[in-house]
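What you see is the complex with one protein chain gone and the rest in place.
Let's turn to subunit A:
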């Protein structure tokens, strides 16, 4: 994991210092930096990155905390949990496109409210999405990061005795939300700190969502880096490399600021928790948590519905709430392009996931046989490609691959996807793998089975479901990758994601609907299979259906 990240950063450092011999630039020089400093949009794009990133993280964490504090263990919470997997697997680009379909002045929401409520018979001339403050982008990020943080929180709750702690706090007269915040939240937060860092780094540097929902003049720094990378003027690569390092520095500054906020909050929180107040006045906030959670889920699901509708819409004039007629014309028109994109998407995802699962299972089995679990350093290493922004190290990695002549074909793209798929597969499979009762292995060995036979005949079949779920998570991650596909593939590997994002600027809603819906389907299908396959294979084995 360290390899590609370090290589990518090194590959950005040299051009940033004006050294790119392949393009005829011999450094060191500071020209790239002065060109970057002279770009008039720099201040705005830095501000955009910082504000959208911090705001999206803060709001997502607040919503997730309010939901679990107010509703964990209740019936509505079960509904939320059930909606989680599908929401998580919706790719970022599809969620962003869907949100744009909803909130644009000519979007579905405006159509539903017009002309009855708004009185509009033509869409107003508003800059949504793409508002200069990045609010649309922030909203899109929140809608996608809430499910992620919620999942991480649920996993963390399994490791702390939340139920008993909350009950004892409530028995002392604490309100539900206050009791949760004072007693359970600190233990949970310690467990989800790394995922929160991932969300912060991701939100600050995301490219595909920012292309779709973010402002364009100036764009966020990461979008600008990608523009410079694809500029035919090769000297722009030097500027892009300098900006990549600046992006990394920005993320580090934001992480440090977040850490500072944690410390300040901790000091205040201890005083608050030991102050004796029962905080009953916080409990009226419970509906707010549920409402915000539902809103973020609806933003994703409603967006998908809007895209589905557009993909089969015949004519759909402005204030009409629904299209005049439905037709399969758009799907037929794009069948060829769609087929090719599905092929590329499936090839890259299947190979990357197969490699990631094999590597993960190998690592976990080796860890089990040696009896030594992965340490803190290992966990950080695993998270590294998720915390170092993609725009910081992928441009450098591409420059390096270019120099090695290894920038062709699907193989480099698969390798780049593996860098991001592997951590998620590992994080997803690690806990269920370690939770397996190792006495089963002892029994198997005592029956004369070699470690290899125990692994193949006992452990793998018993862990089939979590392995498939981890593979589905990996597939969703791979399907959703935009930047690695675009940069490392050099435009020659066209997946559903790169196609959908490329269409986004064009404004052909039917084409966008077709590709974004196909992208969502490609990410959801593996989850459906991971749920159904064990049910079919183990239909006569009740002991495997928890």
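Here is the rule we go by: a contact is a pair of C-beta atoms (placed from the backbone, for glycine too) under 8 Å apart; a residue touches a chain by one contact, two chains touch by 3 or more; residues count from 1.
The rule is short, and it goes like this: contacts and distances are computed from a predicted model.
> Looking at UniProt, which of "Putative thiamine transport system ATP-binding protein", "Pyruvate synthase", "PadR family transcriptional regulator" or "Nucleoside ABC transporter membrane protein" names the chain that isn't shown?
The chain we cannot see is, by its UniProt record, "Putative thiamine transport system ATP-binding protein".
> Any idea which of A:432, A:451, A:490 or A:521 touches the chain not displayed?
A:451
> Just name the one of A:3, A:315 or A:371 that touches the chain not displayed here.
A:371
> On subunit A, what residues meet the omitted chain?
Residues of subunit A in touch with the missing chain: 370-372, 437, 439-451, 457-458, 461-462, 464, 538, 540-544.
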